[in-house]
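Heads up, one of the protein chains got dropped from this complex, but the rest are sitting where they should.
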Amino acid sequence: MDIQQAQPNPPAAASDKRRVRVEKSLQRRHRAERRFRFIGMSAVVFGLGMVALLFISILAKGLPAFWQATVVTEVYFDPEIIRVDPRPVAQPGESPAQLREREMAWQTQVTMVNWNRILEDSLIAHLPEAASARPRVRQLVTSGERFKLRDMVVENPGLIGQRAQLKLLADANVDVWLKGNIDRSLPDAQQQLPPEVRAWADQLYERGVIQMRFSTTLFVNPDSRGSLASAGLAGAFVGSLYMMLIVILLAVPVGVASAVYLEEFAPRNRFTDLIEVNINNLAAVPSIIFGLLGAAVFINWFGMPLSAPIVGGLVLSLMTLPTVIIATRSTLKAIPPSIRQAALGIGASKVQTILHHVLPLALPGILTGAIIGVAQAIGETAPLLLIGMSAFVAAIPGTPFDQSTALPVQIYLWQGNELRNFFEARTSAAIIVLLALMLSLNAFAIWLRKRFEKRW
Amino acid sequence: MNNWVLVCVLLVAMGFAYQFGTMRSRSLVDGKARMHSRPVHHGLLVALWCGLPAFTVFLLWSLFEPGILRSAVLNQLPPDMAGLQGHELEVLMRRVQSIASGFGVSDQPAAYELAAAERLRSLQGTGRLAMIASMAVLAVTGLVYALRRLSPALRARNHVEAVFRVLLVVCSTIAILTTIGIVLSMVGEALHFFRFVNPVDFFFGTVWNPRFSTTGAGELGQFGLLPLLWGTVMVSIIALLVAVPVGLMTAVFMAEYAPGWVRALAKPIIEVLAGVPTIVYGFFALVMVGPFFHSAGLAVGLDIRATSALTAGVVMGIMIIPFISSLSDDIITQVPKAMRDGSLGLGATKSETIRKVVLPAALPGIVGAVLLAASRAIGETMIVVLAAGNSPILHANPLEAVSTVTVTIVNQLTGDIDFASPQSLVAFALGLTLFAITLSLNIVALYIVRKYREQYE
Partner (left out) sequence: MENDVMRASLASAEAAQNNHTPELKMSARDVRVFYGESEALHGVDLDIYANEVLAFIGPSGCGKSTFLRCLNRMNDTIDGCRVTGRIELDGEDIYDRRLDVVLLRARVGMVFQKPNPFPKSIYENIAYGPRLHGLAESRAELDEIVQRSLTRAGLWDEVKDRLDQPGTGLSGGQQQRLCIARAIAVSPEVILMDEPCSALDPIATAKVEQLITELSESYTIVIVTHNMQQAARISKRTAFFHLGNLVEVDETTKIFTTPSDSRTEDYITGRFG
C-alpha cells in the first residue's frame, strides 16, 4: 500500500523511461512475430508441396503407362500350320462329363499349334532380314499374344486360311526400350534385349508398325506372369469391387443401426459406456490387427477360403464399422432435439420419430460418412495380405468366393516385380486408377454434403 | 441358385402377408372400437409372423444340410472305402456329387459310387422337399395365426417396434464382438505360440531369426521381440519428428493467421494426404524419397540406405501431418477467444499470444493428438514393408535398414499360413503386443482429449 501512496500519479519521467524500455524490445519482438508467421507458412507450404510432389511424381510416372507399344500388323492364319480337327459336338448317350473331356482334348490340340510361327511370319513380312533369326523376332511381341490368336480361332474356326489386321502387344522390354525407360547407352550385357531386336524395334516404330496405343489391356486383362506386357488390373479391380459391395452391404447398415441404437435408444449405463469406449478404440486399432483377426477367425476357425473377396470384404467391413458408427452418431447428434420433441409431441412413437424424421434429415451426413469409410476400406492393403490376397491370380473372379486380389494388393505385387523398368510405370498407373476411384468416391461424398447439407 | 428362388418366394409371400394384414386391419375399423395400431403395423406384424419362422428354418437347414448328407452317404459306403482319409475321401465325395448332379464323370463309375450317388440324390430330394414343406407350413401357420390375432386392441406397433429394437441391439453388439474376437483370437493363438517359445525369450530376446518352417521343429530359431520393437519405435519417432512440428505449425497458421480463402483452399488439400492409401506412400518412399536420400547422402559423404528407418519414418511423417494438423486445429480453435483477448489486450503480439497462452492452454489436447498419431505410426504397415528395408537387427543408426513389428507380421503370415508352426503363430504374439501398445496409447489419448474438451465446454 505504501508504494501506491508514494506515487499516486506516475511522474512523467518514469512513464517515459517505461516507454523507452518497451520500445527497445519492440523491434526484436516484431522480428520474432514475422519469424513465427514465416515458420507457420512454411509448414503449410511444405504440406502443400508434399501433396503436389506425391501427385506429380505418380502422374509423371504412371500416365505414360496408359499408352503401350503395340504392333499393328496383318496376320495370316496359315492352314498349313493350323491343323486341327473340327470342334466336338455332343453325341447321343454321352454324359456332360465325357463331352467336356473331349472338348478339353480338342482345346489342347488347338493350343499345341505353333502359333509363334504365325506371329513370326507376320513380323518377318515387315523385316525380311530377320527371316534367319526366328526366335529373336518372336521377342518383339509379348508371349501371351499367341493365346489371343488361339482364342480367336477357338471362337471362330472359319478364320483359318484368312488374313486379319491385328493389334498385338509388344513385349514389355520393347515397350521399355522405346519409351526410354532403360538407359540406351548401357552395354549389351546389361540390356534386356539383344542388339538386333532393339534395332528392329526402332525400325518398326519409325515405320509406324509399332505404335503407342491406349492400353485397354490394363483395364480388361487380369494379372499375368508369363506375358508381362498383358498384365492388367481387371482381376484386382473386380476383386476390389466385390469387397466394396460387401462393405456397403454389411458395414453401412450395421453401422447405422448401431449408431441409431446408441444415440437414440441406449440408456446411459456402464454397458453403453463400454460400447462407446470400445468403438472409439476400435477406430484406432491398426488395420493389420483386423487382418490377423480375419486369418484366425474366418480362415482358421470357420474354414473360409484363402484369397477370397468375401473374407476380405468381411475383414474390411469390421474395420470400417467404427468409422460409419462415429460418423452417423455425430450426424444424429447435430439434429436438434426440437425435431424429435415435435414428433413425439404429436404422438409418434420413438421408432416412428426416428424413421420418419431423424433418419431422413441425417441421411446426407450418414451417406457422406459411409462413403468416406468405404473409400478408406478399398485403399487398405495390410489386412488383405494376411488373408492370402497377395497370391498371384490370373483370372477375373466370377463370384466373391473365387480367388482374387485387390487394387492396392496388385500395386504391392507389381512394385515388387523384377522387371522394374516396366512395372514402375505400370504400378504408378495402377495407383492412378486406385486414386481416381477413391477421389471420385470422395468427390461424390463432398457433392452429397454440399447438395443436402442443412444448417440448424 | 435354387436357394435364391426360395428366398425370393418367401419375400413375395411376406409381401402378400403384409397386404392381407393391412386389408384385414382396415376391415376391423368398421366397428366402433378405436384401433390401437395403424394398418401398416398390422401388415408388418403379419408379414413378420409369416416370414421369420420360415426363414429361420431355411437358415438352419442350409447350415446343417451338407454335414447331415455327408455323414449319411459315408455310412452307406462299403467298409473298405469308409476307411479313406483326407484328400482321397474328398475326391470320392466330389465324384459322388458329380454323378448325383447328373453331370457324370468321364470314366466308368464304380457300383458303390453309383449307389452312393443315388442315395445322395434321393436324400437331397427328400430333404429339400421336407425343408420346403416345413417352410410352407410355418409360413401359412404364422400367417393364419397372426391374422386371427388381429384386433383393434392388438398392440401391433409395439410388437413390430420391439423387433426393430432387438435388431438394433444385435447390430450394436457387433462392435463389441469384434473386440472380443480380436482379443480372443490373438490371445488364443499367442498362447499356442508360447507353447513353443518361452515368453521371456520372446519379450526380452534381442535376436530375431525365426528360420523357415520347413527346416523342422528341431531347429526352432530365435524369436526375440526387441529388435522389432526398437525398429518400430525408431521409425515412429522419426515420423513424429517430421509430423509434429509441421502439423502443429500448419494448424497454428491455419487457425490463427490464414485468411479465410487460404484456409478454405489449403485445408482440404492437405487433408488429401490423409486419404491417400498407405501403399501409395510406400511406393512413393521406395521410388522417390529413398533414392533421393541415398543420393543426397552420397553428396555429403553419408552412406544412407535407400530403404531405411529414415526413409520410412519421413514418409510416414508426411502421412501423419494432416492427422496432427486437423486434430490440433480443432483443439486450438477450442481455446476460448477470451484467453487470446486477455493476452492481446496486454499488448502481446500474435505469436507471443500463441506461444505463451494458446499453446500452453491447448497442450493437453495436443499431447492427446500426438499420442493418437504415435499409435497410428506404430501400427502402420505398408510404408515400412516397402521402405524400411526389413532387417531385424538391433542397432541405433536411422540411416540403416530396420524391421518393425508390423512388417514381421506380414512376412510371417504371407503365403501359406500353417496354424501349427511357431513361424506363423508368432505373428499373433506380435499382433497381441501391437494391440496392447496401441490400445493403451489410444485409451490414454482419448481420455486426455476428452478431459480437455470438457474443460472448455
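Per-chain numbering from 1; labels A and B assigned in written order.
The criterion applied here is as follows: a contact is a pair of C-beta atoms (placed from the backbone, for glycine too) under 8 Å apart; a residue touches a chain by one contact, two chains touch by 3 or more.
Because the structure is a prediction, the values reported are computed rather than measured.
Asker: Which visible chains touch the chain that is not shown?
Answerer: The chain that is not shown touches these displayed chains: A, B.
Asker: Determine which one of A:Lys24, A:Arg184, A:Arg268 or A:Arg451 touches the chain that has been left out.
Answerer: In the full complex, the listed residue that touches the missing chain is A:Lys24.
Asker: Given that one chain is not shown, which residue among B:Ala361, B:Val402 or B:Ile437 touches it?
Answerer: Touching the chain that is not displayed is residue B:Ala361.
Asker: For the chain not shown, which residue from B:Pro78, B:Pro199 or B:Gly345 touches it across the whole complex?
Answerer: B:Gly345
Asker: Which subunit B residues touch the hidden chain?
Answerer: 260, 336, 338-349, 352, 356-357, 360-361
Asker: Write the list of subunit A residues that the hidden chain touches.
Answerer: Residues 1, 3-4, 7-10, 15, 18-19, 21-26, 29-30 of subunit A touch the chain absent from view.
Everything that follows uses one rule, which is that only the chains that are shown with their structure count from here on.
Asker: How many angstrom lie between the centres of subunit A and subunit B, each centre taken as the mean Cα position?
Answerer: Distance between chain centres: 18 Å.
Asker: Where on subunit A is subunit B touching in the complex?
Answerer: Per the touch definition, subunit A meets subunit B at residues 22, 29-30, 32-33, 35-37, 39-44, 46-48, 50-51, 53-54, 57-58, 61, 95-98, 100-101, 253-255, 257-258, 260-262, 265-266, 274-275, 277-282, 284-293, 295-297, 299-301, 306, 318, 321-322, 325, 349-351, 372, 375-376, 379-382, 385-386, 388, 390, 408, 411-412, 415, 424, 427-428, 431, 434-435, 438, 442.
Asker: Quick one: in the complex, what on subunit B touches subunit A?
Answerer: Result: residues 98, 102-106, 157-158, 161, 164-165, 167-169, 171-176, 178-179, 181-182, 185-186, 188-189, 245-250, 252-254, 256-258, 262, 266, 269-270, 272-273, 275-284, 286-288, 318, 321-322, 325, 347, 349-352, 354-355, 372, 375-376, 378-382, 385-386, 406, 409-410, 413-414, 417, 419, 427-428, 431, 434-435, 438-439, 442-443, 446 of subunit B touch subunit A.
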